[in-house]
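Written below as structure tokens is the structure these notes are about.
Heads up, one of the protein chains got dropped from this complex, but the rest are sitting where they should.
Going by the order they are written in, the chains are A and B; count residues from 1 in each one.
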Amino acid sequence: MKSKWFSVVSILLVAIMLISACGATEEPTAEPTEAAAEPTEAPPEAEEVTLSVLVHQNPPLTEYMEQFNADFEAANPGVTVDMSIVAPGGDYATAVQTRLSAANVDVIDYCVDPCAGFSGAIQPYMTGVDKPTWQQLIEAGLVMDITDEPFVQNFDEASIRDAATFEGRVYAINVGRVSYSGMFVNNDLLADVGVAIPTTWDELVSACEAIVDSGNQCMTLGGADGWPIFVGAYGLLGAVFPDQEGLVEGLWTGDIKWNEGKGLEVIEKDQVFATEMLEPGVTALGHNEATARYAAGDVAFMPTGVWQAPVLEEAAPEFDWTYVPFPGSDNAADNQYLFGKYDMSWMIAGDTPHADLAKAYLAALADPDNYQKFVDATGYLPTQPTATLNSKLGQAVAPLLDTYQVGFEQYWVSPKGAGQWANGSQAASWFAPFNEWTDAKELADQIQADLEAGLASE
Amino acid sequence: MTQKLNTLIGILTGGDSASARSRRLKVLSYLFLGILAVFYLWPLFMLIITSLKPLTEYLKDPAGLPTAPSLANFAEAWELANFPRYLLNSAYYTATATVIFIVSSLFVAFPIARDYFKGSNIILTLYVIALFLPPALIPQFQLILNMGLYNTRPGYILLFLINPIGMIIIVNYIKSIPRELDEAAAVDGAGYLRYVLTIVFPLIRPAIATVTVLHAIGIWNEVILPTIYLTNADLYPITRGLIVFQGVYGNNWPGIAAAVLMLMLPILILFMFLQRYIISGLTAGAVKG
Partner (left out) sequence: MRIMRKNYLFGSGGRWQRLTPIFLLLPGVLLYFLIALGPSIATSVYSFTDASGLKGAPVNWVGFDNYKEFLFQGMASRDNIAATLRTLQFSALVTFIQFTLGLIMAVVLNQNLRGRTFFRTLFFLPVILGVVIQGLMWKLFLLPRGGPMATIFGWLGIQSEFLGGLPSEAFMWVIVVQIWANVGITMVIFLSGMQTISEELYEAARIDGASNWQLFRHVTWPQLTPAINTNFLLNIVGSLQAWQLFYVLLGYKNGTQVLGYLVFAQGFGQTGSSTGFRQGFAAAASIVLFFLVLIIGFAANKVVSWREQRYM
């Protein structure tokens, strides 16, 4: 009797599974018709359409997107926007590529490591390297060509050319630049300690000493997430090598080496930065948590990207801060540039069944009024010439924007066969206590060896 | 020295004796167990006290006791993620896949164990080979993709309908059932289906129990496959749900601790009721098999 009951139960479960299978395959995305953007053309019985959108986790961004989606749905009756949020990093890269391959998404926010638009394009002097992810996606036909769409022209030429074009066609709209080569400065604390904002490396070193002597901390950042450590040092890199594109080419051709001259200078200063200037215990802080920590007021500098500005303003609106380039060079004139990268872009899946709707969605994102709100919310440096920087951050960095430079990350491609230590721009995060290195020259030699191993092997 | 060793081991393995040495060793045993237990209880304790603190207090003093314990984090975590659905999903995937697997493998194991048809040995060998094959992550992905089952419940369950180790455990156990039983049943006019379901199945219960437990734990604990195959938050099992929650709320440990505790509670309750069956199931087939 018991076994009969058991077989009945198992048959029931199989039946349930089959039924749910049938239910699952009838997802409402199957409708081929799209809802029109202009209300006058909407059919009387509006068909139910779901537009699926994938974005990466970033609280100011996702808050803005939720409002934007609500507005879009209101303007397009019958349309539901299904937005998935995935944490940036490895899982996000996986999600983007699996979902595009499975034709499971219509609009994606292309923010795959290093989240720098169409970065890592293969230059003529680079041989034997793998194609970057975005190029693979385009060549597989998984991304829609939007060259002729009117909304593309809302963006400035540099961003279209440098971050969204491949072989003469446009495949994305890039909605923001970031700068990461600067640091937040706690004006109140500096005034208390009696130190001026440092403009050279030596001034920074002595400022740090004075601050620590007064019982405060010099710098903090989100060490738990790993990347903030070396991103904090990007300003250092940019100050020593203002021509970042040239740096990449030099490393490839062998004219520049990490273990001699200015390359070694960077590594040595990275060590001072990582081991002496950062406060102990940064490995316990996530990057948002670090900002909250910084807002507590007893840390002088926070070398990180401008994207933390909205977080900081929300955490401590009374906090008196400014943002200056990281003074990595001994020469004040070299420390005036802001480096950065293009950040997130929007793309449409190549074979989406809702092409017109997806384009309408992007057009709405690119609409100057919406874009202004986007920039205000997220703190990105705008890529539309009509947008203005209204925030406190905007005022701090506005004078520097004219000399904005694209950073190392945008250009660097590792040669195949290079060892794990080949990317010298990340050296700051390799010193103890974050990793195993304690001697700058030894690390520099290892970096160069790992790089040359790749360059030599084809 | 060997004398002491003898005594030590003797008392440990030779059963109880009422002597003073036995008592001393019991004290040592309790000490050993106590120290180990600290490392099992303290993480749990840390989880609990963290979940009862607000974030600001936690940032100032991570290890201390909460000054004003409150359940606010639990309420917040409940709002922020759909944990009941995650639990239901986990339970659904585990139950469905395990049941289908057990039923289908019963009917594979029996004819193979009895060598009823030509080629049954070949099939057994094919299962044994699979013991050492690595997870076929990549072709499986292409397979599910091409079957159109990406991001669906059946697609996900499909991945768990096989378990070569389990199959071999069942085959071995069936071999211990005397063939005379088959003959007697056949003579009595019993059909094959009825025989297997009503007579064989209850007899191999220990092996079934072991395989069920191993298989179910494997499905319940899986965190990588949901990352690849399930992108719709409604379909997440608790493993994926927790990782995503942690990714979103970064280092807000009070919130994360609350979420972890909320998900632990039903598991703990279930475990309290079922632990006898789980543990005896796990060991029955493994020890004698």
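Operating definition for what follows: contacts are C-beta pairs under 8 Å (C-beta built on N, C-alpha and C of every residue); 3 or more make two chains touch, one makes a residue touch a chain.
These numbers were taken from a predicted model, which means no experiment stands behind them.
J.: Of the residues A:E63, A:D130, A:D202 or A:E442, which one touches the chain left out of the display?
T.: The single option touching the absent chain is A:D130.
J.: Out of B:T56, B:S70, B:S176 or B:N221, point to the residue that touches the absent chain in the complete complex.
T.: Of all options in B:T56, B:S70, B:S176 or B:N221, contact with the hidden chain holds for B:N221.
J.: Touching the hidden chain in the complete assembly: which of A:L54, A:V112 or A:V406 does that?
T.: Missing-chain contact among the listed residues: A:V112.
J.: Touching the left-out chain: which of B:P69, B:P84 or B:G191?
T.: Here the residue in touch with the unshown chain is B:G191.
J.: For subunit B, which residues touch the unseen chain?
T.: Residues 2, 5-16, 26, 29-30, 32-33, 36-37, 39-44, 46-47, 50, 61-63, 104-105, 107-108, 110-112, 114-118, 123, 126-127, 129-143, 145, 158-159, 161-162, 164, 167, 179, 182-183, 185-187, 189-193, 195-196, 217, 220-224, 228, 238-239, 242-243, 246, 253, 256-257, 260, 263-264, 267-268, 271, 275, 278-280, 282-284, 286-289 of subunit B touch the chain absent from view.
J.: Could you please point out the subunit A residues that touch the chain left off the display?
T.: 89-91, 93-94, 96-98, 100-103, 112-114, 119-120, 130-133, 136-137, 139-142, 223-224, 226, 280-281, 283-284, 350, 413-422, 432-436, 449-450, 453-454, 456-457
In the analysis below, only the chains that are shown with their structure count from here on.
J.: Nearest whole angstrom, what separates the Cα centre of subunit A from the Cα centre of subunit B?
T.: 38
J.: Touching subunit B in the complex: which residues of subunit A?
T.: Touching subunit B from subunit A are residues 2-4, 6-7, 9-10, 13-14, 16-18, 20-21, 24-25, 54, 57, 84-87, 91, 94-95, 98-99, 101-102, 104, 224-225, 284-289, 292-293.
J.: Inside the complex, what are the residues of subunit B that reach subunit A?
T.: 59, 95-96, 99-100, 102-103, 141, 145, 148, 150-154, 157, 197-198, 201-202, 227-229, 231-233, 244, 247-248, 250-252
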